[in-house]
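Here the complex is missing one protein chain, while the rest keep their positions.
Letters A and B name the chains as they come in the text, with residue numbers starting at 1 for each one.
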Amino acid sequence: MKNNAYLIKQISIFSENKPGKLAHVAKVFQDANVNMMSFSIAEAEGFGVIRALVDKPEMAFSSLSKKGIHVAYTDVIAVRMKNQPGGLYEVAAALAEAAVNIEYSYAFAGCHQATLILRVDDIDAAIDIIQKSGAYVLKPEELLCPCE
Amino acid sequence: MKNETDVRIASQRRRQLRPFDARIEEMPLENLEKLQFRYLKKLVYQVYSFSPHYRERMKANGVHPDDITCLSDITKLPFMYKEDLRNQYPTGLVVSLPEELVRYHVSSGTTGKPTVVAYTQKDIDLWAESVARGLTSIGLGRGDVIQISYGYGLFTGGLGLHYGAERIGATVVPASVGNTEKQIELIQDLEVTAIACTPSYLMHLGEVAQAMGVSIKDDTKLKTAVVGAEPWSEEMRRRLYELYGISAYDIYGTSELSGPLFTECTAMEGFHPWGDIVYCEVLEPESHTQMPDGERGELVVTMLQKEGLPIIRYRTGDISAIHHEQCRCKRTHPRIERLSGRVDDMLIIRGINVFPSQIEHTLLGLSEVGDNFMIEVSRQGVLDALMVKVELPQGFSPDKLEDLITIKRHVERELRNSLNVAAGVELVEFGSLPRFEGKAKRVIDLRETV
Partner (left out) sequence: MFRDKAIETLSSEGLQKLQIERLQQTLKRAQSVPFYRERCKEIGIAPHDIQTYDDVRKLPFTTKKDLQEGYPFGFLAVPMSEVVRIHTTSGTTGKPTVVAYTAEDLESWSELIARNLTMAGMTSDDIFQNMVNYGMFTGGLGFHYGSEKIGAVTIPSATGNTHRQIEMLSDFGVTAIHCTPSYAMRIVEVVEEMGMSLPKLKYGLFGAEPWSEAVRAELEKRLGVEAFDSYGMSELFGPGVAFECPEHDGLHIWHDAYYVEIIDPKTGENLPPGVRGELVVTPLLKYAMPLLRYRTGDITMLMPEPCPCGRGMRIARLTGRTDDMLIIRGINVFPSQIEHIVMQIPGVGDQFMVTIERVNHLDEMSISVEITDDVFNGELDQLTKLQSRLVDELKERLELRTTIRLVERGSLPRFEGKAKRVIDLREGM
């Protein structure tokens, strides 16, 4: 893979659909001094997957595993967009044009700009396409909001 | 001990090739017709006396039981339609007294009300007898282990085959449907020799077995299948034999007639409807004239001895042809061909009845063309024109144009032979015709209705 520098390690966590499960994960992060920048939850019947972007993925992974929680890395890409209407459309349209499938995505908005997280079936192609479309693909170290 | 049993089974197998009841099954046709007339006469008096429905219909047709003086007078009697059965739900057509009835089966109507079949003990016995004769004619009997993988319950398939298999003294495994992996384990462990099921379930079973790493051909004793309730082709028969080493025999019958009733014999030249139980006619669906032997038309069935819910001249809607000559297996009763579709699908081309299934059947037998086809009917001047578009096989690349012309002519000749009417053929690329999930719509009729 030639675009290695742009791969972002998302932490995916298996969680039963029960009260306190999210709090439990959050507590593990707090104890390990891991900062969560964004997360989303995908739900199925009776269980779900928490997807989290954190500042220290390796730390997060090992502390969760030590607690016996099922955890996995998932490669995603992050795209910086102007925080204004139409920003998402351009990226999505370019990917659709090239038949790259977006499996899921979520976003987090900072003070001035929004960051879109994408999980796609062909990461390498997606990075090229997004860069060609003029949008800015973030490296892991750029994820933190500059104003923080 | 084991050897002793094997020898016994082998000798029983030899015996089984004889009919279940030779006195009836090999009765001279002339005598059979006399017997049929006796049963018909009795039946007509019975329904005229006890069934308001039949009495009204007969009166409307201006026919009295006394008018039935020979077997061919059956054509004077009114038809019965599926609609009649629905309209008389639940028990309007039952003529037996409640204490004489022993069973109801109910078939769920795809449209509207269900239809009911009512049986007396004699009806159940004759149904089992009919299936037993059929199973015997394909070589099954005592010593065979028969797995019944039709649904049990209100559907007549399960209990119909069950009673027939019991009557020939075979070991019955009432597996019913579902739990396919367990069914395959049972076939292996119980040394099952024959199975009764729908064609699609049999294919499914084969695929699941393969996925489990079980070769039906080498790892089981399954050799015979009684396959029905859905149409299936000669091509499938060949595949079942090649892939699984199974000889598959068709079985015919609808719940209105009691359930599954008649099978092919080992000659595989049509079904053997037992003439002492049913009287079959094959009629041109619109003019109702009788079709000569070998020519296709609608199968119309009279159940000669049915007591609970009598069935006279029931329009099955199934397309078949009748044959009166004796079968190679020596059985004398007239045979009917395997079904070639439903009356609703029939096309009339220049006065000749053509069934899409005949075309399918012919094309399947030709290796130089693929399986996918479309039929286009149009009117050129005053004449109907039949055009069959058929795909070439996948990966076909002709060396010369002449090859294509040769194939086209060959297919046209074969179609003409089987349809008795000329058909034009257009060869098209693989993948260019529509694919269908479920029921295929292969006919485009461009003629304006006259």
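Assume a residue touches a chain if its C-beta (ideal position, glycine included) is under 8 Å from a C-beta of that chain, and two chains touch if they have at least 3 such contacts.
None of these values were measured; they are calculated from a predicted model.
Touch with the chain omitted from the figure is made, among B:Y152, B:Y241 or B:F430, by B:Y152. For the chain left out of this panel, the touching residue among B:S72, B:N179, B:T289 or B:S432 is B:N179.
Where chain B meets the omitted chain, the residues involved are 1, 4-5, 8-9, 12, 89-91, 98-99, 101-106, 108, 118, 121, 124, 142-143, 145, 152-154, 158-159, 162, 166, 169-176, 178-182, 185-186, 189-191. Counting the whole complex, the residues of chain A in touch with the unshown chain are 10, 12, 14-16, 42, 44-49, 51, 68-74.
The definition used in the following text is that only the chains that are shown with their structure count from here on.
The geometric centre of chain A is 61 Å away from that of chain B, both derived from CA atoms.
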